[in-house]
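Every protein chain of the complex appears in place save one, which is left out.
Labels for the chains are A, B and C, by order of writing; each one numbers its residues from 1.
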Amino acid sequence: MALLEIKNLQVSFDTAAGRILALNGVSFSLERGEVLALLGESGSGKSVTAAAIMDLITDPPGAINEGTIHFDGTDILPLPQNERRDLCGSRIALIFQDALAALNPVYPVGWQIAETFRIHGRTPAGGINQAVLDLLTAVGIPDPGRRAKQYPHEFSGGMRQRIMIAMAVALEPDIIIADEPTTALDVTIQAQIVDLLDRVRKRSDASMIFITHDLGVVAELADRVAVMYAGRIVETADVVELFEDPRHPYSNGLLASQPRMDSDETELLPIPGSAPNPADLPSGCAFRTRCSRSADICAKTVPALQSMGPGRQVACHFPVVPA
Amino acid sequence: MTETASELLNEREAANGRFAWFLRALRGDPMAVAATIWLLIVVLAIVADVFSLLGEHRISLKARNLPPFDFSQIWTLWLGADALGRPLLVRLIQAASTTIGIALVTVLTSLVGGTLLGVIAGYFGGFIGNVIMRISDIILGFPTLLVALFGLYLFGPSVLNLILVLAITRMPAYIRVARAETLEARERLFVDAARVFGGGSLWILRMHILPSVAPTMLTLASVNLAMVMLFESGLSYLGLGIQPPAVSWGLMVAQGQGYLSTAWWLGFFPGLAVMLTTMSFNLLANWFRIVNDPSQHWRLVSRRR
Amino acid sequence: MSLAYFVRRIIFAALALAALMTSAFILVRLTGDPVNLYLPVDASDAAREAMRVRLGLDRSLLAQFLDWAGDMLRLDFGMSLWHNRPAMDVVLEALPNTLALGAIALTLAFLAAIVAGSIAAVNAGGWIDRGINVLSQAAASVPDFWLGLMGVLLFAVTFRLLPTSGFGGPVYWVLPIACLFARPFGTLVQIVRGSMIEALNATFVRTARAKGARSKRVIFVHALRNALLPAVTVTGDLAAQFAGGGGVVEVVFGFPGIGKLLIDGILKRDFAIVQASIFAVAVVIFIINILVDMLYASIDPRVRVE
Partner (left out) sequence: MTTISIGRSTKIGLLALSLAASVVIPGHAAAPDALTVVVTDEPKSLDPCDTDLSGNARVLRNNITETLVNLSPKDGSVEPSLATAWEQVDNLTWKFTLREGVTFHDGKAFDAAAVAAALKRAQDPALACEVGLTTLKSLVLTPEIVDAKTLVIRTDIVEPILPNKLAALDIGSPATPADAKSREPIGTGPYKLTAWRPGQSITLTAFDKYWSDKPVIQTATVLWRAESAVRAAMVDTGEAQIAYEIAPQDGTTANDHAFPNAETSLLRIDQEVAPLNDKRVREALNLAIDRDGLIGTIFHAQAQKAMQVVLPSVFGYNPDIPVWTYDPEKARSLLDAARADGVPVDTEIVIYGRIGIYPNSSESLEAIQAMLADAGFNVRLEMLETSPWLKKLLKPWDAGRQPSILQTQIDNTEGDAVFTLPNRFTSDGNTSSIADPKLDTLISDASKATGDERKRLFQDAFKYVAVDAINIVPLFHMVTIARVAPDVNYVPDVQAGNEIKLKTISYR
């Protein structure tokens, strides 16, 4: 039994232009101790997936129409709101992309970390204050006694993300969901944060869903990858397999459009066109308008996610065949 | 999420035309619809009055303080008659053109003046900018009603003075906002780009600064329209605004005050008219703000609320 | 907010006050000669001239100004012609009434607006929200003097529950407070609702929810404090407006506050009263602004460093 099992998740939003489907039948699972990367362009539904797990879809305008999310054997979607809240923060934690926006500007950071303990009524052995200081030390913030009393705007971007991480791992959750945690940071800081995340995860042996569009980070952290496009998962694979042998044309395109250290190819091949308008998706396979392999059938039927080897699924009528 | 919604919205707008979009957005806000209907009625009534379609209404001391809701009378008397026997409904309509006319001219004056001064202060800064801002601070730092009151005593109550005094007391708010918006716009990349390409100050102001300042200023103006109406009513009520025989809603309330216990309708209906009209302007301003803020658009069209 | 900041602020305020008082001096003297108002119609021209001389109105504007400026520096605002007493005494009698009236009305409006605005924001789009929206828009749009008159008609004349007007025990305060309450309440509800919706959609609120915080905590601990910031600013502006007296409302209820005093002072060309009240109002507004800044800084740590 997987720790987290998502099946056929459908999430919609009402906008001025009509109802759009942000997630359209997303299914994947996460094993204990596993790091799963959700890979895709912005707007492909990665963050919505995280929001759905954390019960952060604002209704209205958003709504979860179908699907199940099994956590530790229980479908958590039908649970009363307060029970879901109890899971959040204690067993599933979320780290946001922009730590400045994600930290409350009017409270000291130490208070905000301590709040996690207070919300869940946990008092660690040495007391909450000591636990906060320990956490700050653990995520590499110098002089934690002084820094804990400071406000978010008094920290640098990297430091703020460290605080977010401290907050997320405070109760040693089973799953850490990191939603593009490094996107807003300088390149040099990015590596430190990825490193830190890896460290704290391993410390508590948590699972992690790592949402990103950065293939480099995926390669460094992930065990498995799920590639998303226009609200669907188009390919899941072991990280090594995906990098060596992408099957979906979109995964293939993603890899080809980024420089790689392990390849001699110097020419980059960008994917033509841009991400489709979610309110006005092409019929059939959403990727067909940008796909060199598309044929008539692609406009008629949506390709189902089909197993192609162990732990590997692809949704394409004409998958790339390994060379 | 919201960003994507706004992106596609712009495409839609381009496709369907702005007007159709407005109509659709209006449909999503029943209060805005009610406000629009009320304002349309008021405007139609004023137009009818301008073209003398309401008939002639002479002073008739016999019909003095005729009570309202006597539907056996001619329809103009359905809201009763005033202290000189003129149909209250017709008086209300005549007062509407004064009240709304003054509000519109005042807001337009302070909008144009305030935007210009604010943009100048923001774009050029320097000594002149400082002087403009300090003077606005002083005016703004003092209760608007008192400043207006003072001005009207100084220059005497007349329509022109009323407009000037209200426009000047409201102007600093526009100056402040326009300056802040200009400072922001000035720093934006495209202005730099324009500068690199050799655009003169005037060109930059006209092509880049003004268009980016305009939406905020218009929103401010729509809020102010309501505020100015309230101020005008208050001043006329105190006897400093519109003077008889001219008539405005505020003045009608003041005149009706003497009949509070004998003919309540004389003061009640004009006050109600002020409230409904002010409220309509406020509601439309609200709606206008949402229309101009793409992240709020779903409120206007969502079927489930 | 360092000491230097305060000193700078006080210096600027003093300069602004000096400019304000000077312009008030000049403007007040342009509003016309008080002599006709203070002498009976039948008084002879000689008597009129004698009064002008006695009041020093026959001298050049410059001479009058120098005298006046000297008095001003000694905080001497002169005698009120109408009240026949030192103007500042009269003003200081009226000021507490106005401040109490404004403070009560504004505090009630602020608190009620936070409750109503938060409820509306949490239920954004629902019928409760719509109800609060209509109510607050109506409150923000109602002319206060009209509300006062209708209140008198209804509660004093018809039902005889409250006194018609005047000044005295708590019952005399109910209607004026209710009238002054309406507009700030309506305005603040709109603002609280807007900033609350914004705060509820802010990422830090999502963080709080992701941490497992339940709705109450999210709303009251995380969103509300952030949403208060604009409401505090606007309340400060409103307080400054109220410091000048509930203007029209004070007139409607014959409430002996600074607004009525100033309006009467202008009507009666009572220069000393006008100047003393303007001075008092300006000082009060200055203090209110400082208080609002301090309050703001206590709510928003980001302001403190600047």
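In this section, contacts are C-beta pairs under 8 Å (C-beta built on N, C-alpha and C of every residue); 3 or more make two chains touch, one makes a residue touch a chain.
Quick caveat: nothing in here was measured; it's all calculated off a predicted structure.
Student: When the whole complex is taken into account, which chains on show are touched by the absent chain?
Tutor: B, C
Student: Based on the whole complex, identify which of C:Val122, C:Ala156 or C:Ala231 touches the chain you can't see.
Tutor: Checking each option in C:Val122, C:Ala156 or C:Ala231, the one touching the absent chain turns out to be C:Ala156.
Student: Considering the complete complex, identify which of C:Leu37, C:Ala69 or C:Ala100 is in touch with the unshown chain.
Tutor: Within the whole complex, the residue contacting the unshown chain is C:Leu37.
Student: Determine and list the chain C residues touching the chain excluded from the picture.
Tutor: Here the touching residues of chain C are 31-32, 36-45, 47, 50-51, 54, 82-85, 90, 93-94, 108, 111-112, 114-115, 118, 152, 156-157, 160-171, 174, 216, 220-221, 224-225, 251, 254, 256, 260-261, 267, 269.
Student: Mind pulling the chain B residues that touch the left-out chain?
Tutor: 58-59, 61, 64-65, 83-84, 156-157, 239, 243-245, 255, 257-263
Going forward, only the chains that are shown with their structure count from here on.
Student: Of all chains present, which has the mean Cα position farthest from that of chain C?
Tutor: With centres defined by C-alpha atoms, farthest from chain C sits A.
Student: Could you name the chain whose CA centroid falls nearest to the centroid of all protein CA atoms?
Tutor: B
Student: For this structure, which two chains have more C-beta pairs in contact than any other pair?
Tutor: Top-ranked chain pair by contacting C-beta pairs: B-C.
Student: Just how far, in Å, is the C-alpha centre of chain C from the one of chain A?
Tutor: One centre to the other, that is 52 Å.
Student: Can you compute the centre-to-centre distance for chain B and chain C, using the mean CA position of each chain? Integer Å is fine.
Tutor: 23
Student: Chain A to chain B: how many Å between their CA centres?
Tutor: The mean C-alpha positions of chain A and chain B differ by 49 Å.
Student: Where in chain C do residues touch at least two different other chains?
Tutor: Touching at least two other chains: 125.
Student: Hunt down the residues of chain B that sit against at least two other chains at once, touch-wise.
Tutor: 302, 305
Student: Residues of chain B touching chain C in their complex?
Tutor: The contact residues of chain B facing chain C are 31, 134, 137-138, 141-146, 149-150, 153-154, 226, 230, 233-234, 237-238, 250, 253, 256-257, 260-261, 264, 267-268, 270-271, 274-276, 278-279, 282-283, 286, 299, 302, 305.
Student: Which residues of chain C touch chain B in the complex?
Tutor: 16, 19-20, 27, 30-31, 124-126, 130, 133-134, 137-138, 140-147, 149-150, 152-153, 157, 183, 190, 240-245, 247-248, 251, 259, 262-263, 266-267, 281-282, 285, 289
Student: Where on chain C does chain A make contact in their complex?
Tutor: Chain C reaches chain A through residues 125, 201-204, 206-215, 217, 222, 225-226, 299-302, 305.
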